[in-house]
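Handing you a structure now.
With one protein chain held back, the other chains of the complex are shown just where they sit.
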């Protein structure tokens, strides 16, 4: 989908997914801090969030695959026509969506059944990111310089996310790692938008694809997106923490599945203890 | 062995080895969950499986080396003839088999004797995969584009397996890591078949080795193989678990060396506990 | 800032920061050894050092950004002029400073509030180093051979520091890792000076930028800087330890926030115990 919309749609999804992950992980972190040490297990609200997240991933991936296949100029589920491959670009995008769909199935399964080893959902999500980066990697060769460069920078966000999510398989419940993974999704999301703006400007003239200064600017711009991602993760985390604190001081803990006994004052105490122990 | 059979034979071996590893690791995982905490040690059935696996590796590697050396157009154990190297391709394949043979010897030795440090078998298996990838890496340069590309993708499976198996040296009994390693073997196996189909088609015309669309398709096809490998590991694991559950509910635990006291109901309970602890 | 001063100023900052980190980590290490096991927490003097360090980082980064923007031939906060980018080099340097500024803010925040997860300051510092290396990486292509090479060697120090600092997120209070990170800063600092001397010699003739022998010498010279960095970290550590030992044997522990009961003799004892436990 070589137009602005074709970059804005996945960009929005990745961006919102990053924000969602930030909210989820901060809620979970806060909940863990309120739990007595011996009561491990999954928070009730987390279970619902996982079902929602997994379900949405399955739904979005299915829609994505169907759209890629059955848009008017799509392959309509034909792979070969005569001796030629049909619309391989659409097939590649379908493949990427497929893996995010599998990640959704895994998340639902691992939430529903204790048989699925803990961490498999992270492994498959990491695999989905790897597949995305892998296909993009061979995708971008033989393009004009700026086009190739701006997609290569995307790979930094994609493979960074894949590596960070893979680490979560082995280091469970590390809030820094969880927020890092979320940040990579946000970065990927905003960068998709940037790619759209550069390659298919909504207004104004086209960018000169071989000019060195454009390359230099785009490289620097990626770092600005990184700074924005850090800022967004931080402010989202703070907003969630602030709302939880207000809610819990009003005794409305039940809504998000927390225990009644926790209050603002001892929640603060737990926060202190947690930080020191880690 | 530049023909279809020369790719199908190693492909079948790697595929079956991956399935075997999946079954073995799930059996072991299930058995660990039934053991009381203080009784660590090796499951009796695992010992037999290790002997069988190691023995087969030694046998298959020996046969492989002999075949590569003594096929009619092989080197017949001659390395130099006059001032020329003799059939280096066959020598390279023999070298690969040699390392899988050493891995077999190590597995038998580490099962038989407590003197061999735990984990050495994983290290040597990782080394065998590394050597395979290492030789392939220098093997594929200077081939036509598609030929080189399809072998490069094989390296992803080979080096992925080497890295994952190496990690098992340090992270023992991590079922995710064990299944990941098994999945890489399955992926390698099916990809060997794919290489055979592409380079030596059984029917139909030859593939155009320099056409860009073929490269794009093959890259995407590798991701499909990955999805199939994930599916196969999952379904094999489920099948093994399902059979074990039926067996144990019939009180026939002894056959696979489990303790009599375990029943379907508390096996389920152990499964739950295990998952939460990890 | 393509002159000697433009390399000497950042060089001095990185060098002094490396020495500062060495002193801080050794003080902290010494303090940890004197603490009874159950009293974990942050040393009072460390808190003050963190505020100072973070404040200085914020201040220096702000000054750096302002200087880069408002020097006479700077961009004066203009990014685009007509259809051209304005002074992208200055903008890139400003971006680098920005991230070190963010690292300073994080350090202050994580010292002031227990809400910030432990280790986030290390993550952001690692990110600042990554951004520095990332921008340099695309910066140095298309330069003369020696110029590109000498900047590539800088990347070894920068990315080495980024990796080592990233590891500190997961391995807390490992004195070897902490000193390794400090050493990379010292190495980066002295190497900036070396770049200045080679590309903008204060006296004598210009270096021949394409001569192979110069490349060879510069490569070797980098190793000498590494040896010097090792020596400096070692001697600084020893000096700090020696001064602390003299102070504590005079009973003036309070000055650096230590407990009165520690004396030279049992401090030595603690040192022994610590080393064996690690």
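Letters A, B and C mark the chains as written, and numbering starts fresh at 1 in each.
In this section, a contact is a pair of C-beta atoms (placed from the backbone, for glycine too) under 8 Å apart; a residue touches a chain by one contact, two chains touch by 3 or more.
Computed from a predicted structure; not experimentally measured.
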Checklist entry - Which of the chains on display does the removed chain touch in the whole complex? => result B, C
Item to check | Contact residue for the chain not shown (choose from B:71, B:88, B:112 or B:243) | outcome: B:88
Checklist outcome for this item: The one residue from C:77, C:112, C:176 or C:243 touching the chain left out of view is C:176
Checklist outcome for this item: Out of C:80, C:223 or C:243, the sole contact with the unshown chain comes from C:223
Checklist outcome for this item: Missing-chain contact among B:9, B:98 or B:148 belongs to B:98
Item to check | Contact with the hidden chain (one of B:135, B:163 or B:247) | outcome: B:135
Next on the checklist: Which parts of chain C face the unshown chain closely enough to count as touching?
Outcome noted: 29, 156, 171, 174-176, 180, 205, 212-217, 219-220, 222-224, 226-227, 230, 241, 271-272, 275-276, 278
Checklist entry - In terms of residues, what is the contact footprint of the unshown chain on chain B? => result 40-41, 83-85, 88, 91-92, 95, 98-99, 102, 114-120, 123-124, 127, 131, 134-135, 138, 142, 169-170, 172
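Just so it is clear, only the chains that are shown with their structure count from here on.
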Next on the checklist: How many angstrom lie between the centres of chain A and chain C, each centre taken as the mean Cα position?
Outcome noted: 32
Checklist entry - Hey, how far is the Cα centre of chain B from the one of chain C, in Å? => result 45
Next on the checklist: Multi-chain contacts only, two chains or more: what residues does chain B have there?
Outcome noted: none
